[in-house]
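Of the protein chains in this complex, one is absent; all others appear in place.
Read from first to last, the chains carry the letters A, B and C; within each, the first residue is number 1.
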Amino acid sequence: MSEPLLQAIDLQCERDERILFRDLSFSILPGTVTRVEGPNGSGKTTLLRMLAGLNDAWSGDLLWFGKPRSAHREEFLRNTLYLGHRAGIKPLLTPLENLQALTAGRRPLPDPVLRQALGGTGLAGFEDVPCRNLSAGQQRRVALARLLIADEPLWLLDEVFTAIDAGGVSAIENLLQQRAAEGGSVVVTTHHDLRLPGMQRIILGGGSD
Amino acid sequence: MNADFRPALVLRHDAVGVLSAMRGVFARDLRVAFRQRQDLLNPLLFFVMVVTLFPLGVSPEVSFLREAGAGILWVAALLSVLLSLDHLFRHDFDDGTLEQLVLQPQPLFLLVLAKTMAHWVLTGLPLVILTPVLGVMVHLDGNSIGVLCLTLLIGTPVLSLIGSIGAALTLGLRSAGVLLSLLIIPLYIPVLIFGTGTVASAAEGAPVGAYLALMGAFLVLALTLAPFASAAALRISLSNG
Amino acid sequence: MAFDSLSAFWVMEGHGPYVWSCYAAFFLLMIGLMVWSWRRRNAVIEACRRGIELKSGQQTQQAATASAASFTRVKVSQD
Partner (left out) sequence: MWQFFHKLGSPKWFFGIAARLMPWLLAGGILLLVAGIVWGLAFAPKDYLQGNSYRIIFIHVPTAFLAQSVYVMMAVAAVVTLVWRMKLADVFVKSVAPVGLVLTFLSLFTGAVWGKPTWGTWWVWDARLTSMLILLFLYGGVIALDRAINDEKSAARAVSVLVLVGVVNIPIIQYSVEWWNTLHQPSTFKLTEKPSMPAEMWVPLLLSVLGMYLLFGWLACLRMQTEILLREQRTRWVKDYVLAGRG
């Protein structure tokens, strides 16, 4: 059995004096897709931000390959890709420039590769148009282009399917499945009824206390 | 299910160097700023306008302006830096770029330093370049203008660095702009005192090397400490989101 | 005693108003701060007590019903 990348033990998170979840334990194994489910306000995004290392108002243990994550933060950050609600797309820059900027600090790639990735998300021909002239879905696709070139073993994706049309959704589903087959791990939060073979589910309770 | 048969991905142990990551952050900020040139001009216009208010509001007499000129220019520069600080992290916070910045594997304080340097190049440096013109308008003599430019050259980066702490602390708050000023102005006082004091000494013909060295020490102190505080403050502000 | 009489103590050779206004401000603000802090503490205790009593009263009356979202339109009577 392969070792889990990320292991959560007894996570508890309180927000505005309300306990979002407690005693939450799970493991993220290599080559798996994990879906975080729950109604609005159940803490899906918060959980993902905790896993990504953005939110630190929680208690419990998070282990990265069996070691405390806080002690291996840099290695963790190098090997984790997080895409949030707001995906880090600058409206004033073109898709290509955005992709350049987003990959520069992690793994710089030559422009033809970036263009190919943008083409792969259906943005061929829009590479040099400022993003503010693109639709919400297109802007989202600029961020998703990172998934076509990312080599981080762990992906944390918040609401990947937002603003994406039906064709795009099934293409992304394929992408996630393919990624898992390659050995990558994916954690997604989504309201979209995502069903992939072998998918792990983390179900968060309702918003009541 | 068949997870055991899947190949485990290789972990990356090499990262993009700190310097090239910093360069990337710096270049992106400059590029975004030049796409929105009006935002670059605003602090400069503000600077000129505030300076104009003093002859109109107090006195256009040469003797007054000569004596108060350095102080007026310094206060105006301080205020326009303060005005521009609100934007330092705000746009990045709104579009999610800041989250990606915090999650970069390089030390955050260095990336913040790169952003702050970009902020200085975009606001502080143009102010310094504009200063000789305004210095002539308030009847400063050549020597004073030179010293004033030097003090601003050393002082404005300190303003940006200290200001970045306030900008990071007030990120995402209501009426962040006013709050930012309240937090930061007291911390600006030493720089202001030495900036104007140095020019005053120069006008009296006293040597100013020691004062400039002292301001240099402020700059070094701000360079070494402020990015840590800003990085910590950014983490706190983002954790709340 | 550094003063010859009580009136000399009050006047303090002309410095009386300054000295006494300082002491007045000091005692006013300090006592004000102390009383305000004390009252606030008691008010918080009182608010907590009322909150607890209210809650225990509610629990006996009815079990909390989770509101399930059905997105049914709210009927507004239109007379």
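Assume a residue touches a chain if its C-beta (ideal position, glycine included) is under 8 Å from a C-beta of that chain, and two chains touch if they have at least 3 such contacts.
Every value quoted in this text rests on a predicted model; they were computed, and no experiment measured them.
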Answer for the absent chain's shown contacts is A, B, C
Tell me which stretches of subunit A touch the chain missing from the display. 15-17, 57
Residues from subunit C at the interface with the omitted partner, ascending: 1-3, 9, 12-16, 18-19, 21-23, 25-26, 29-30, 33-34, 37-38, 40-41, 44-45, 48-49, 51-52
Where the unshown chain meets subunit B, residue by residue: 162, 165, 169-170, 173-175, 179, 182-183, 185-187, 189-190, 193-194, 197, 200-201, 218, 221, 225, 229, 232-233, 236-237, 239-240
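As a working rule, only the chains that are shown with their structure count from here on.
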By C-alpha centres, the chain nearest the middle of everything shown is B
Using mean CA coordinates as chain centres, what's the subunit B-subunit C distance in Å? 41
Could you give the separation in Å between the centres of subunit A and subunit C, each centre being the mean of its C-alpha atoms? 47
Footprint of subunit B on subunit A - complex, ascending: 1-3, 29-32, 49, 52-57, 74-75, 77-80, 82, 84-93, 97, 101-102, 104-108, 130, 151-153, 180-184, 197-198
Contacting residues of subunit B [partner subunit A, same complex]: 1-4, 6-13, 15-16, 20-21, 24-25, 28, 31-32, 35-36, 91, 94-97, 99-106, 111, 235, 238-239, 241
